[in-house]
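What follows is part of the complex, with its chains left where they were.
Should a chain be cited, it is by its letter among A and B, assigned in written order, with residues numbered from 1 in that chain.
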Amino acid sequence: MALLNEDRLFPAEEKTRTIARRLYAEIRSLPIVSPHGHTQAGWFAHNEPFPDPVALFVQPDHYVFRMLYSQGISLDALEIGRTSIEEPRKVWRLFANHYHLFRGTPSRLWLDFAFETLFGMTNRLSGETADLYFDTIEAKLRTAEFKPRALYDRFGIEVLATTDSPLDTLEDHAAIRTSGWNGRILPTFRPDPVVDPAFAGFAEGIAKLGALTSEDTATWRGYLKALATRRGFFKSLGATATDHGHPTAQTADLSEAEAEWLFGKVLGGEANAAQQEIFRAQMLTEMARMSLDDGLVMQIHPGAVRNHNAQVYAHYGRDMGADIPGPTGYVEALRPLLDRFGNEAGLTILLFTLDETVYSRELAPLAGHYPCLRLGPPWWFNDSPEGMRRFREQATETAGFYNTVGFNDDTRAFLSIPARHDVARRMDAGFLARLVAEHRLEEDEAVELAHELTLGLVRKAYKLGSA
Amino acid sequence: MALLNEDRLFPAEEKTRTIARRLYAEIRSLPIVSPHGHTQAGWFAHNEPFPDPVALFVQPDHYVFRMLYSQGISLDALEIGRTSIEEPRKVWRLFANHYHLFRGTPSRLWLDFAFETLFGMTNRLSGETADLYFDTIEAKLRTAEFKPRALYDRFGIEVLATTDSPLDTLEDHAAIRTSGWNGRILPTFRPDPVVDPAFAGFAEGIAKLGALTSEDTATWRGYLKALATRRGFFKSLGATATDHGHPTAQTADLSEAEAEWLFGKVLGGEANAAQQEIFRAQMLTEMARMSLDDGLVMQIHPGAVRNHNAQVYAHYGRDMGADIPGPTGYVEALRPLLDRFGNEAGLTILLFTLDETVYSRELAPLAGHYPCLRLGPPWWFNDSPEGMRRFREQATETAGFYNTVGFNDDTRAFLSIPARHDVARRMDAGFLARLVAEHRLEEDEAVELAHELTLGLVRKAYKLGSA
């Protein structure tokens, strides 16, 4: 018995599957480029062992605990939101007893991949095997080859980006660079805490930004200079990209006087919701302008209604599996930014979405025209086999492959990284195999594309060099 | 020749089809649980024979006559809207002559299923076979085994829910319960006529509600008490669920004073469209509150623009195939209700949609988080092979299987019930088979899921017991 079949995720049709196998064989062992995610630089700076199976697989993974919660298991019973797990084995058993809930979900694929390839498990996780899993995983976590740096190497990671606040001092990143370890961990400049007036602690953040940069961030110009300075600092530690998690894709192009006035309002806490939205919109355009200066690639991740569950937010805080996507428009929203910078070949903006209806209607036509636009991979809820298939089917015919930028795992769960990239490689191999089997592409072209989708496009889009 | 092939609706790919056959064999003969539909309790109370082929297959089925109408056949020629059919054979021939219009539609699958399994027809319906069909069906309808109760048994129905106004006295339901017949026909509490101010006869309905319950329904409190009383009455006759067919999914959470004031406005006929919408929204939240008290499961069926064709509505009334779906949002619409009751594990709310764009974007993320939410099956226009496939492909990866509730047929056409459930079982078998063939699921798990999707989940969600 095994958890993983060699042909998993390939189309069942034999001619197509045979082609998919060949394409996958070309790319399965290529290095992992992970340009966007939420792992912690501290893991690699300190290289401490991961604590226990629950702290590794359940607590940090909102994909996992939201599903359990949706079926009536309380977050308290899962010890969510605690700094340390009191009864890890008990939580693990609860998880194991409900493992059937993940049937048909990508979490199941990612977990099984880690269970088998890292921990050698071959019988499915269940109430019966819960303790075997727990004991096996816990024992291995104590060994040297399960420390973060060893896993980084074992996973074949070429480069791994974290996501960081402009207020972060990036000490862990600095420590890694001076440690002598040759792993490549890069920060990403994610300014939401200091550009989104609705972010908790916005004004304090801006004051802190001033302190960090010795700029007068109480003024619009000082604020912009401080942001540029921090971008430069991030860049000095290897950053090649910024990231923007706005509620919408709205951009704006205000005059300097208007922007200055608006900045006063939001800083003073007097801006209403519409003014806050315009401020965020303006800041996307300001960030694009700075990108033209410093070359950092812009990632726009819009469309999540954050913290939809008020009670859960009140008791447990952010990132508790209660962010819900809404309809997200790009055509009018991006126009102010594109009117100004849309034809700059030196600018790269990567668009992501949680609203799949825009793949064929808006994103592919936009990316299939504007030189600065590229399409990020299917994201979050859509980082899944069917989600990937829909993205390729709906975006490729208008945007082509070369206006996309490969895969990113966007994960907080370090051990899921190889699994997630493996799913993407298999799904791309399967999609390309279908095009070949239907004689819409020759196999030599599919091979070239498989390499591009795995390594070429991501390295180029994120300016990561070629290894 | 035959109308039905044993492998119909299974994927053509041989490995997958073989698995689908095995899965389907497990579930094809399981009892039918029909928790939501529009059959008439009177059929089973009185057990009279069905009149003629047209009264059975054409007149009650807006799927059928809307298609004929769309191709230029007048509703008068089809004798739609008449209490009795004057020239059933003539109407039948008209239908038979245009049977090709249904190619590629689920109606064709449902009709062929009934024609072959119930009436032994093996040659396709057409102008040539019209009379043979008419005579055969008419003759069989006069026999004892074609009376409603006999068909109920023959279909293997375990339980069948109707949909009823709070103003309905449920005499037929009561008569069935005292008749000694062991069929299980349950009412469903559908309060639209007395909670939707736009419903024709709203104020009269509320007065009648008062008379039925001896409550003063001219007051907000009396009105709520009367509704609670009627819910209790429905429950006493077996009801386990309520149903809400609102234009949108909007909910509200007004203060009692606001609600009382608004009730006065709508009752007095002075509320504008926006106020009527808020009133409906508030009533969804009130119904959720009552569900927490009495345990009735809530079904929300939003999104149809009713009676879109003004001329057809003026001449023929409601339910004439002219209801057209529009875009339907859930994320903000449900928030007021969810803010109040979203974390109540004792509450069950089943969400339906006519807007497929929300499966992956809104419904699966909501149901994959909130303990009270489950996803109803693809509904109405989406109760079709491709509709079912899209639902599974778009909802499963985020919501899993266990946040769905099996199939319901939602039909007015009694004879289509086995056909509709058969389509659903075949499509589920095919979907599960694909997951197995692509090694995303083991076959033993698929077998377990096939049973759950057919019986387990629906019995549990609707609190119907286990046979």
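Keep in mind that, in the parts below, contacts are C-beta pairs under 8 Å (C-beta built on N, C-alpha and C of every residue); 3 or more make two chains touch, one makes a residue touch a chain.
What you are looking at is a predicted structure, and each value in this text was computed from that prediction instead of being measured.
Peer 1: Assuming 2 chains are placed, give the number of copies in the entire complex as this structure defines it.
Peer 2: So the full homo-oligomer, as given in this file, consists of 3 copies.
The working rule: only the chains that are shown with their structure count from here on.
Peer 1: Contact residues on subunit A for subunit B in the complex?
Peer 2: 4-5, 7-14, 66-67, 69-72, 100-106, 108-109, 124, 305, 308-312, 321-327, 354-357, 381-382, 384-387
Peer 1: Using the touch rule from the top, collect the residues of subunit B that touch subunit A in their complex.
Peer 2: Interface residues on subunit B, with respect to subunit A: 11, 13, 15-16, 327, 329, 331-332, 335, 338-339, 342-343, 345, 357, 360-362, 364-371, 373, 393-394, 396-403, 434-435, 437-442, 445, 448-449.
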